[in-house]
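I have a structure here, written as structure tokens, and I will follow up with some questions on it.
Every protein chain except one is present and positioned as in the full complex.
Up next is subunit A:
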């Protein structure tokens, strides 16, 4: 019987010729990623369990990317980065992207692909639930806790229950000009619910997916956790290969779902039928179309994070913001330093994106997770009161971006930018039709 892409990767990494959903297997880990929030406690458990002098199983496979609480005066947060620094030095880790150094990257889920760690066919675990982003590259990638990370640091292995796979098939040969991957994933989460994919894989395929850029695919897989999914995958293709080859010399073996693979369920969407979507407070599945919410008053717009802080997200926002005044405070936070540099070098009608944002009066932050998850009280863009914010991030739980009194609407960079211009939730189609690209 055929296997899905996810089943094949888990079989290949557990020494089995085949695996079936529901069985537990021990897999060999290709990459373990951790950051400044979960790294220190993972290191603490590793040292408690394996001894103060223990060495990690393979220093080439452990990647440490501080990104959460970086530009803060919080003494505990800064102490935590010091713990990472000392551990990386002690273990002589080649892949530590230290704060304040030229190596500093920013948001781990975007840094991982930029640095060539999202290789098709491999197994990646990370101490962050959005580790599933890397599934866009045909990698098995999922989030784990500190204890599991410490276990991998010592053994290079972890047990996994093989998930059933849900297939999401996309028709359509190109994205309509007003549509973004964020609209698609918000629609799916709204359809299946915040626990609609719990314990399962969400596999995205079909001509509509082939037409998408790698960054768009990452937006889809990033948010599978918002439906409870264990991992999300897109089958690798020429675009995947080109992206990864440009960023690593390491070999990798892509795998693909068999035509006779068994699926838990199949869903079909057509890109042509889809419209700009919004998730209302306080749940990612609280869906509405942008049109239905038109006129909703806002205090703030936020463009950033692993979901909505990639170069293409800022290109989209700039298309709408260029030449317009903004009615509300608008925060721009590039996910990584590479993207921040891209904002200076990429232009729209001859003008660098960063200049467009500055001229419009946007507040520009440094590459990091920033206010996506609230963080310490001095975090850039944090919602400290009763603000109503529209954001390109991935979660709008109570208090997610700071205060329990605040409210967050999730939307695409187009919709957030259009709403920043009007000060109210706005369907971006009005602006897109006027834009000359």
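Note that in this section contacts are C-beta pairs under 8 Å (C-beta built on N, C-alpha and C of every residue); 3 or more make two chains touch, one makes a residue touch a chain; residues count from 1.
Here is the rule we go by: contacts and distances are computed from a predicted model.
Participant: Assign the chain not included in the display its UniProt protein name, restricting the answer to "Fe-S cluster assembly ATPase SufC", "ABC transporter ATP-binding protein", "histidine kinase" or "3-isopropylmalate dehydratase".
Facilitator: Its record in UniProt gives the absent chain the protein name "3-isopropylmalate dehydratase".
Participant: Which is it among A:30, A:128 or A:319 that touches the chain not included here?
Facilitator: Looking across A:30, A:128 or A:319, the contact with the absent chain belongs to A:128.
Participant: Which of these, A:67, A:148, A:164 or A:427, touches the one chain of the complex that we don't see?
Facilitator: Among A:67, A:148, A:164 or A:427, only A:148 touches the chain that is not shown.
Participant: Would you mind spotting which of A:230, A:310 or A:429 touches the chain that isn't drawn?
Facilitator: Of the listed residues, the one touching the omitted chain is A:230.
Participant: Decide which residue listed in A:69, A:357 or A:431 touches the omitted chain of the complex.
Facilitator: A:69
Participant: Tell me where the left-out chain touches subunit A, residue by residue.
Facilitator: Given the touch definition above, subunit A has residues 24, 37-38, 40-41, 44, 48-51, 68-69, 74, 76-77, 79-80, 127-129, 131, 143-148, 151, 154-155, 159, 161, 194-195, 198-199, 225, 228, 230, 283, 373-377, 395, 397-400, 402, 404 touching the missing chain.
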